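Of the protein chains in this complex, one is absent; all others appear in place.
== chain A ==
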């Protein structure tokens, strides 16, 4: 018989862990499914196994995750399944997942999607060359293995870029250079948002101290970079760009790209939740109620999957969702609910400033015709524009024409860029252009594992 649980949480990052702790404390049967071997998600990745030295390098904000992870571990009543990949969610929230090479299913009364954010794809000439990675990938390497690349050029914009640079300085292998794409004048334009941002000034102070640390370490910083191209045959050999009217070329064998992070929409799209285009964050977000319930009843989003607000907010959102579900299940109204809502609003104050300052660069949102935007199927921005002129109104028709989003990543990487290119060339808003329909499995699934799979699904829905 398929198990029925009160709460099934996908993801054991800050949001997922906090949600599980609160739901279980209220006596709800709670399951956490997470792909990684340890709790922590991306931001607190490998938090339980990091050495003291690594904790020092990664900084106080990272080390804070240890408390949450231990609260999560000690919480009785949380049924935690690390190493579990959710590959489908059927109607009535039947969650199908793979663990240790076997698939099974759990039915959830309430489903919490805590799958967080993914890095915004950075399609530039040469971005598919070996040696090019993302800032997030470098940080994962640092967190899990304490490894840093030598002489990496960090390219792009956003808080994570500076955080990684500061961590690399502390790890003793500072980046070779930072090529920042924030255009000149952007800071001035963002100033009106600064007053609001002062409501959450600790973030600004932290940001400034990171930037100071990197500058003090002597890292060469190029600002206002544009027309970036990565050179190399077979692997990266250099990065070329224009900054302050001058052409630059830095020889390097490692480039890390970053243009901020965006919600991972795969699960909420698969479920058919309503989404909207957030022009400030330049991404789609699921439409959420005050308690973070989606347009699909009993499906919630906690953390950055509902919009980018950072790790601290993610944890609070997780707690809020856990308590809100408990309230729905008749466990009374917890006074912390209103407290959390209030604090979350204050925390969000810094976002408009950061979003304006670090908005993705023109080159990323509207890549040149020759730039590959779908890596799996090697489709260029130009051929997507061509498909639009041939009458493809949206991503799903472009997909049928060109196979964009049909490779192993199933659109995770190219989805937003494809929407953005169609939107620009067809003169339609991203909301009207819409996004890929997401088909299961959410992650590739061995055919032999499916052949062995027999979830005990109630016969009434089966047609055979």
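Definition applied: a residue touches a chain if its C-beta (ideal position, glycine included) is under 8 Å from a C-beta of that chain, and two chains touch if they have at least 3 such contacts; residues count from 1.
Everything that follows uses one rule, which is that contacts and distances are computed from a predicted model.
*Asks:* Which one, "FAD-binding oxidoreductase", "L-lactate dehydrogenase complex protein LldF", "ABC transporter permease" or "Ethanolamine utilization protein EutN", is the UniProt name for the chain you do not see?
*Replies:* Result for the unshown chain: "FAD-binding oxidoreductase".
*Asks:* Which of A:147, A:208 or A:450 touches the chain that is not shown?
*Replies:* Going through A:147, A:208 or A:450 one by one, A:450 is the residue touching the chain not shown.
*Asks:* For the full complex, which residue in A:109, A:295 or A:397 touches the chain that was left out?
*Replies:* A:397
*Asks:* Considering the entire assembly, which residues of chain A contact the chain that has been omitted?
*Replies:* 88, 90-91, 96, 272, 391, 393, 397, 400-401, 406-408, 410, 439-441, 444-448, 450-455, 457, 461-464
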